[in-house]
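Only one protein chain is missing; all other protein chains are in place.
Right, chain A next:
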């Protein structure tokens, strides 16, 4: 006889940790600090918290309720609610599939950096030498060593998306390893996932805490933290701020992928998901703020380091040109000497002017970076300047790995759970085989991202692959539950599960506020996409010479990329 019982979490704590592990991902570390910086530092908390209350918590709770009630993955659950809306479930699965394909490549990069940290000198600390060993490679001189390491040695990036080149063997190996680890974590379904999340959910916090202590004790860290927390409240008048807050909450919680429905479907029927939804959402937002304190202290350190290096360069230039003794100019009296020398030797100073960098701490702090650039370039640049940099590097990339793996668990579960709900598949394939086939399929397709043009495809998938569809999916979800399935029926189901009806806050959010917010976000995205014209991407061009070079070695190529549905 086939076993009809559904596997379940060993205890509610595993479910909460699984949700935390899924929701707290790389976006908390590399997107939120950027948004904070762009939209007025401490002031960004206001729209962020408001959006959390208006859309984050209600939608999160709704997905958990659906999963717990229907006890099936997204396809089965939506088909049960309304047979015509089974497509919502299928859309969720496909979006999860897209995400699985490209997200694990980030884990592959994290593995690459992690393995390369086990060297006496970090490979991104210095440029490699040129052929006659008189200096450094030109491509690396023009960019920075960390950029060179990422774009040339990690990705071996080609100069355009059309030039696909071959597969980068190191990346391919790391991707295979990443998928093997994902398989190891989900091979027994929720039984193995439940054990793993104890680690993947808690270890990143430990590392963030260690980094917090390290970060705030770094020289110049306070510059960054002060910069972040000084609220620029005039940004609140900018509608872009509110839109970004809403989208950040939305994507950070991982709504619409079907992972939450899948996780909740393994719950006990009377599990108090309402309280857990509030807890997980607050933990997720709290982690974002925590991570941005760490990020800004690192920013402050890096900006101060660069500023002081710049001053040192100016000092040496002045000393060498005017042949003065070394201890006449120090970093403190540089400005005095600049004006003094300009006054006493105007001609010589004039010839010097083009080589003289203007050193500005504010400008260094203003360079806001997000995404893979922040995680792999900016952070590794800061780490290489810390004492005992190998240790900090290993710690940091392990944390990135765990954040990424935790999110991957949710994404793969979102695909596997609906597949297992189909009795045909469940009967003919065992748990292990089905999970293995899904992982293998995603691995083979994901190898495309390890080619030389893989990063361009990755950026495209990251920016266009899921954003649009998710908004649409969640909009349909909330409208279905509130109006087609009926709020009254939903209330009854919740009362059945929890023992009490949802209060007025939940009902107003589900019925009115969240749909309105989602519709306006959706319209905004469409308008923005149409107004943006032909999508462009930034490419890395290694042939540009030093003459007339800007600091960033980018050229912008205009290519028409089709947005994925």
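Simple rule for what comes next: a residue touches a chain if its C-beta (ideal position, glycine included) is under 8 Å from a C-beta of that chain, and two chains touch if they have at least 3 such contacts; residues count from 1.
We adopt the following convention: contacts and distances are computed from a predicted model.
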Missing subunit (named according to UniProt) among the choices "GPI-anchor transamidase", "AP-4 complex subunit epsilon", "Collectrin-like" or "WD repeat domain-containing protein 83": "Collectrin-like"
Of A:49, A:90, A:187 or A:356, the one touching the omitted chain in the full complex: A:187
Chain not shown: contacting residue from A:83, A:239, A:354 or A:499: A:83
Interface with the unshown chain - residue positions in chain A: 1, 4-6, 69-71, 80-84, 111-112, 114-116, 118-119, 128-129, 133-136, 170, 173-174, 176-177, 180-181, 183-184, 187-188, 192, 269, 316, 319-320, 323-327, 430-432, 484-485, 493, 496
